[in-house]
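One structure is given here, and the rest of the page talks about it.
Note that one protein chain of the assembly has been removed; the remaining protein chains are unaltered in position.
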Amino acid sequence: MRPKRIAAAALAAGILSAGLALAQDKDSTSRQIERYREALADGNPAELWEARGESLWKEKRGPKAASLERCDLGLGPGVVKGAYTVLPKYFADTGKVEDLESRLVTCMVALQGFTPEQAKKDPFGGPGKKVPMDALVAYIASESRGMPMHVSIANPKEREAYELGRQIFFYRGGPHDFACASCHGAEGKRIRLQDLPNLTNPADARRAYTTWPAYRVSQGEVRSMQWRLNDCFRQQRFPELEFTSPASIALSLYLARTAEGGVMDAPAIKR
Amino acid sequence: MKMGRRRALQSASGVAVMGLAMAAGLLRPSTARAEAWNKAAFEVKGSLNEEVKALGGSGATESKDISMTSPDIAENGAVVPFTVTSKLPKTESIALLVEKNPNMLAANFTIPEGTEPWINTRIKMGQTSNVIALVKADGKYYYTSKEVKVTLGGCGG
Amino acid sequence: MKNKTLATVTLVVLAGCAAESARQDASTPSPQQVKAVLEASFMARGQAKLDRLTQDEVQLLCSQVRPDKPIAPEEAQRIVQSQQATLRYPAGSLMGDWKSGEKVAQQGTGKQYSDDPAHPSGANCYACHQLSPGEVSYGTIGPSLYRFGATHGYTAEMQKYVYGKVYNSEAFSACSTMPRFGHMGILTEQQIKDVVALLMDPKSPVNQ
Partner (left out) sequence: MADPMKIRATVVGDKVEVKVLMAHEMETGQRKDSKGAIVPAWFIQNVTATVNGKTVLSAEWGPAVAKNPFLSFRFAGAKAGDKVVITWTDNHGDKRSDEATIAA
């Protein structure tokens, strides 16, 4: 056993020095990618979603022909400004911790008379398929732009969800042994050319969390945090994360709490 | 890239119909021009000379009076930002061509007098390619070009 | 108190009596509770069934690792030992074709619910490692492997190390981030040999 270990260590050292030789090359690539992102920042198509979301918020929809304007997103009925910064949170009326998407489902059911199945159907848009959820999320998040994240873990259920979210973050499984932490648990890493935020570190977590939802240029869609988590688990080779499931909300709360104090700048524009 | 029947009908009879409409005073010339779409120009593949021909010119000269800015590396080919400025007197139009796209012409902007010869827009690139900014000024064609690396395919993904 | 605990389990889902003891210490849920929530939150889709949530010994132990809490030495040794026992080397040469290896290294699909299980999986090496200098889009989760063979010598021993490392990384380094490509059935024997060639063939672009 022992000699083998030493050989492996020597190997690792050699590999590291080879990597340094090319560090300069890598920097110029990163600079170019930075320029690319800057060029896109002015003129974010997410604005189209925000506008559609605002109309949907005010539109009388569903069997009860009611708007969502009386929906309590955590700061009182009808308060949209700043609501994204306090979510997920515990709601006494449902007795549950809810994130923005699950709270919207709650309101669509309670105020507009949709069934939960109807409210949760088609949570993510796609080519030629526009869905209300993406637009509502874009609009509500945009109303927190410039405001700091401040989620609570004071309530025992919030505390519990937070702890659970943290455990899920490190849960390794599937054929590839991946956990969220495999890609998002260390400083200064990237996958292909994409920088990976270390989501256990507040500075990185703030930068990452406050830029979702985001317009993904690769897909031409605004993607929500629920989508982000769903697609991360797909790439982790897990089964499909169910929309607004307990695990998704717990994980969101863990990430949001780690990003405490981060100033919202969403919807952002990303690769 | 076959056109649907409806489209083909439109382009076949388009010229005649518009002539009539103009004569009848139904359309002002500016409106009619706006609705023209040069189908042939959007079907040229990988040749600048052919493209210039399809646009009604003959040959293009490289010019330092055109500047094109874009990142050298695009993180995603689905959206690649370009800004083109022409300092050529009497600039009439600015076009963006991607050599290795299935059809090279992405967009052609007509710049009337009073409008700055400056355009900022975003196009798709299927792969790493030379990108050409083609400017028509005082009836002649000029161009500048640069290579843009695409790290992930933006077409068909 | 008892009632409150019961109400609380809507989120944590019922995980048996483990809930009681866990509530005592800073409300950290037990691995069983976490698994129960996951099972209630994920749906089988395509080739990704719910059994993927069931952890083996390596996954279970490595899920306890934190940025400030590495795996305990005795647990690390246990993992390396048990995973060494899984290593299977093919008879004959371990070197395949580097050109095929480059394709395997580039391909990022395989084993996702969105992938066709009839298509072979890729290794997606470039997601984490630099290899051929021509590919600028490479990740840095793992070390650069550029000039790997040239640096470490084109020996049979090194070929064997590379084959084993790709086959089961945990046999060499406990709680490695790298998947166990052979042991978990992600890559075929031939694919692993092709990746070995990509790193170890003097003619491979990796070694230029």
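The letters A, B and C name the chains in turn, as written, and every chain counts its residues from 1.
Convention: a contact is a pair of C-beta atoms (placed from the backbone, for glycine too) under 8 Å apart; a residue touches a chain by one contact, two chains touch by 3 or more.
Since we're looking at a predicted model, the values are computed, not measured.
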### Task
Please provide the labels of all shown chains that the missing chain touches.
A, B
### Task
Among B:103, B:130 or B:145, single out the residue that touches the unshown chain.
B:103
#### Entry: Which of A:43, A:63, A:77 or A:95 contacts the chain that the document leaves out
A:43
### Task
In the full complex, which bits of chain A touch the chain not displayed? Write them out.
42-45, 47-48, 51-52, 127-128, 130, 217, 220
### Task
Please give every residue of chain B in contact with the chain that is not shown.
1, 4, 6-7, 30-31, 33-38, 41-42, 78-81, 98, 101-103, 105-112, 114-116, 118-126, 155-156
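Quick note on the criterion: only the chains that are shown with their structure count from here on.
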### Task
Check B-C against A-B and say which one is joined by more contacting C-beta pairs.
A-B
### Query
Counting in whole Å, what is the centre-to-centre distance of chain A and chain C, each centre being its mean C-alpha position?
24
### Message
How many angstrom lie between the centres of chain B and chain C, each centre taken as the mean Cα position?
### Response
48
### Query
Whole-Å distance, chain A centre to chain B centre, using C-alpha means?
38
### Query
Which residues belonging to chain B are in contact with no fewer than two other chains?
73, 151-152
#### Entry: Residues of chain C engaged with two or more neighbouring chains
136-137
### Query
Where on chain C does chain A make contact in their complex?
4, 7-8, 10-13, 26-29, 31, 33-34, 37-38, 40-45, 48-50, 52-55, 58-59, 62-67, 77, 80-81, 111-114, 126-128, 130, 133, 136-141, 143-148, 151-152, 161, 170, 172-173, 177, 179-180, 184-186
### Residue ranges of chain A touching chain B (in the complex, touch as defined)
29, 32-33, 35-37, 39-40, 192-194, 217-220, 271
#### Entry: chain B residues within the chain A interface of the complex
70-76, 78-81, 122, 151-152, 154, 157
